[in-house]
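Taking it in order: structure first as structure tokens, then the write-up.
Removed: one protein chain of the complex. Kept in place: all other protein chains.
A and B label the chains in the order they appear, each numbered from 1.
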Amino acid sequence: MSSLVKCPHCGSRPREEFTVRGEVATPRPVAGADESIWFDHVYLRDNPRGQHREYWHHSGGCRRWLVLDRNTVTHETSNVVDASTLKAEGRA
Amino acid sequence: MTSFRMDGGTLIDRDDVREFSFNGEKLRGFGGDTVASALLANGRQLVGRSFKYHRPRGILTAGAAEPNALLTIGRDGRRDPNTRATMAELFDGLEARSQNCWPNVDFDIGAMNGLLGPLLGAGFYYKTFMWPAAFWEKVYEPLIRKAAGLGRASYDPDPGYYEKCWAHCDVLVIGSGPAGLAAALTAGRAGARVIIADEGAQLGGGMLAEGSMIGGKPADAVLADMVGELHAMPNVEIKKRTTVFGAYDDQVFAAVERVQKHLAETAINPNRAMERLWRIVAKQVILATGAEERPIVFGGNDRPGVMTAGAMRTYLNAFGVAPGKRVALFANNNQAYQTALDLEASGIEVAAIIDPRKCPDIDYDGKARLIAGAMVRDTAGRKVIKSIAVRHDDGRDEVIAVDALAVSGGYSPIVHLACHRGAKPVWSDEHVGFLPPENCDGMVPAGAVAGNAGIASCFVAGAKAAVSVLGVLGLTGEPASLPGLEQVDDIAQGTVAIWSVPPSKGKAFVDYQNDVTAGDINLAMREGYDHVELAKRYTTNGMATDQGKTSNVNAIGILAQNKGVSPGEIGTTTFRPFYTPVSFGALVGASKGFEFQPVRKSPLHGWAARNGAKFVETGLWYRSSWFPKDGETFWRDSVDREVRNVRENVGICDVSTLGKIEIFGADAAEFLNRVYCNAFLKLPVGKARYGIMLREDGLVYDDGTTSCLAENHYFMTTTTALAAGVLTHLEFCAQVLWPELDVRLASATDQWAQMAVAGPKARDVLAKIIDDDISNEAFPFLAAREVSMFGGRLTGRLFRISFSGELAYEIAVPAGYGESVADAIMVAGKEFDIAPYGTEALGVMRIEKGHVTHAEINGTVTPADLGMGRMVSVTKDDFIGRVMNRREGLLDPMRPALVGIKPKSPEDKFATGSHILKVGDEVSLANDQGYVTSMCYSPSLGHAIGLALVKGGPERYGEEVVIWNGLAGTSITGILCNPAFVDPENEKLHA
């Protein structure tokens, strides 16, 4: 039927308002980085059983990019933050 | 003697006589009746035939679990097959029909299947229909489909309106029996926002059938007081006829409310939903769903007239319907004795109570003969029970004449909702049933579902559960004081497990709806399918529309007994939504037909319609595709004319659906420079530039133009298809990749009506409405700026860009003025023979010009593949896709690249998707040279033309190739060429 995601800006909203992009991959490499680092960034993805850190876009609400943990076993989502905070932590 | 109506009945209104028909026969019931109670009141105990053996079947229960009495109710588009007669409320004019019988329910040819019983046992599908394989489609499947199956769905559209809603509460109480009511009162009095939902037409659950006194007051008066108080509370929302059918993630509960299903057709408000699907967001939940009484598995336990003890009591007390004149009770627990007492109090003879317990610890003071340590082994009677065969403790058999039999094999808590999210229920030897899981994740079970028995003890449990959830919510509440609490003692049910009785001649059914017998389960075990999930699938036990509500625990019990383990070790199968069947109408809601999805209309829609446009759906948009004139009967007539007119005179086309994004900020230019593969840093104010966006993997994502309107202010256009995608992509870049840049994005697609004015005379037309100088010198190719229009009355944005290849402009004006401006352009262009053109003509002209769309930008191409390799910057440090675009494989000169293609003989045609082969080559994947991506008839050239992605691309201009259409089985000879069929030198653009 639905599940809810806690947008840090809008509060609890139904899943239909969001668009999933996928796993938070390795940070985008600097321009001159080695090609293999780029390959990891563009193509390498985990497929874990359990916690999965993902990019979600609140496309039907504030249109902010969010990052959250989704448990692939229980579907529970948690630790939702605005994705703009990632870069300062070296994760985007 | 059959069942009949007598005095009493707390739910029925005898002044409200309702006529209905059953299998064409006119019958009468009362307001408050269910179809089941009305049929029993009319002595109709045989109501249907069983699924596999076509055995006569009656009404087993009085509620949601009913496996037998499934009827088709209503007709035409309002026909609902497989409706449980026990849940359907009687209304005037209701039409009900039996299912699964031919020619009629009394005489059913299919009943001969009963003779084939040995062939139709467990796993018969797997064994019987193995071979020959060719028989499956032609013989077996039609045969099975004809013989099996239940009601038939209607082919007519349902005229009813359906909708979906959201609701929110602090406390959701599911079930309105004594526990649910006490919980709702406790939470309501504490000021919590409460929703109490019940699948029944009235609140009360088990209290509705309670004939006795509660704390010295009649049960129905106590109930009326409680319900009255709930109704008076503004913070309590009561949802009757509402089944909570699923527990989903994040405390979202789905429920279906049958808003008008209980009304006669004449009383239905067409503007009100027939059913409403609720998504209820609940902070805390009290599960007060009660317990299901189990039948006992013995020979002939499916004969009409056999009924669960609780159901018999409900028909008696709530509907004033007696099951017969001489009734027996077969029960393994104390609670069922209440049925015998109530029957006797109503003057019905209870011939015997057969209790398998040797020394039942029960204080029974009724008149019935109590046969302890005994079991019912078999029943007799043709379409209704006539007698039972009792096996005494000492092995002696006795036949007792009865016209109804009440059965009670114990109580199965209705734990479904507590298990939907994956938790498993827990076996309790004390309760002889599966209780809800210990950690129910924000859900507190109370009442019979938690093993409580007796109304007072359910009151206490419900109130206590409410106090505990109030605590979690930070509210304080006192348990509701209710009548009868002074005499609370948890009634010991004393249930003794009894999973099957000694074998007899008659079939002993476990699953009534799927015709699974104890023998089938034993057979499945012998053949190795003894795991509960395997046994379910091998026998189909629990797989019918009732999902085994009356059968699963008995099946588990038989498996456990045979293996000599506890039912807890066998465990249950997985509980999944939906708890009971939900109509497709409710799930679809209002989104059907025209409302299936929203429509997006261009601000020029009305203008296009007035000019005779034919519209085409492009995503959600309606776009004008061509504008037929008088005498044009075929779409190509219009499209060819529109193209010629643009090439020779001038045309106007609605391009409002293109995505438009306003980009602001001190770093806007730097941002554009990073998202486009070509340079944007030095785009001057007043200029537009064509740009290509790559994906990070180096392939082309989208193309479009971006104009610099002012310092730190840009206006981007995207393709219609990727308008949303590009904005989302840019937001990702701005928010996640480069949050340090000052760049701000605003979608402006809907703000502007935008039209292309194209053709040699385009300037002449626009000059009549634009105040500024738009001469070639003042406003050259790729100029872009705000212009004054209509003597300063309107400001528009003018762009000199061209998709058609002609001298062309795009003019954007505030959307509300779009129609007027388009009208003005038509008037201004009259002297120049202006005509509107649609997306078809636009598509033809872009192919003639060799411009690409997403037919070519198909996720496999690089800019170089499209002949635009030189646009990719080699000087920029960084942009999206820069590194991956330089991968070795993407630089291969033999990659498929864009070419034009035309037939060698001008009269030949070819199709998009056709593959290209070298002349003389065999058709094979290895020989494949590429494929046609776009194709049209070119009015300018007078023959078919196309674009293709072909190995080696431009190196092969002039080469003769084979254009092979594998679907049509045809091939023609084509010639590869420059994709710019028209004006390859771009003279028209710059005119």
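As a working rule, a contact is a pair of C-beta atoms (placed from the backbone, for glycine too) under 8 Å apart; a residue touches a chain by one contact, two chains touch by 3 or more.
Everything that follows uses one rule, which is that contacts and distances are computed from a predicted model.
Novice: Among "Sarcosine oxidase subunit gamma", "WD40 repeat domain-containing protein", "Transketolase" or "Amino acid/amide ABC transporter membrane protein 1 (HAAT family)", go ahead and choose the protein name stored in UniProt for the chain not displayed.
Specialist: "Sarcosine oxidase subunit gamma"
Novice: Kindly state which of the options B:His713, B:His854, B:Lys918 or B:His943 is in contact with the chain not pictured.
Specialist: Considering the complete complex, B:His713 is the one touching the chain left out.
Novice: Given the contact definition stated above, which residue among B:Gly395, B:Pro598 or B:Pro684 touches the chain not shown here?
Specialist: Of the listed residues, the one touching the omitted chain is B:Pro598.
Novice: Of B:Arg326, B:Lys464, B:Lys768 or B:Arg887, which sits in contact with the chain we cannot see?
Specialist: Only one listed residue reaches the unshown chain, and that is B:Lys768.
Novice: For a quick check of understanding: of B:Val17, B:Val139 or B:Ala590, which residue touches the chain that isn't displayed?
Specialist: Of the listed residues, the one touching the omitted chain is B:Ala590.
Novice: Of the residues B:Ala224, B:Val281, B:Ala609 or B:Leu890, which one touches the chain left out of the display?
Specialist: From the options B:Ala224, B:Val281, B:Ala609 or B:Leu890, the contact with the absent chain belongs to B:Val281.
Novice: May I ask which residue of B:Asn23, B:Gln751 or B:Asn965 touches the chain that does not appear here?
Specialist: Only one listed residue reaches the unshown chain, and that is B:Gln751.
Novice: Need a quick check: the contact residues on chain A for the chain that isn't drawn.
Specialist: Touch with the absent chain occurs at residues 2, 9-10, 13-14, 16-17, 60-64, 82.
Novice: Identify the residues of chain B touching the omitted chain, counting contacts across the whole complex.
Specialist: 161, 163-168, 193, 269-273, 279, 281, 590-591, 595, 597-603, 606, 621, 662, 664-666, 712-713, 742, 744-752, 768-769, 790-791, 793-795, 814-821, 823-824, 827-828
As a working rule, only the chains that are shown with their structure count from here on.
Novice: Round to the nearest whole Å and give the separation of the Cα centres of chain A and chain B.
Specialist: 27
Novice: Spell out the part of chain B that touches chain A in their complex, as residue ranges.
Specialist: It is residues 246, 248-252, 254, 279, 281, 421-422, 577, 696-697, 724, 728, 731-732, 735-740, 877-878, 882-884, 887 of chain B that touch chain A.
Novice: Please name which positions on chain A make contact with chain B in the complex.
Specialist: Interface residues on the chain A side: 1-5, 12, 14, 19, 21, 28-29, 31, 33, 35, 38, 41-43, 55, 57, 59, 63-65, 74-77, 82-84, 86-88, 92.
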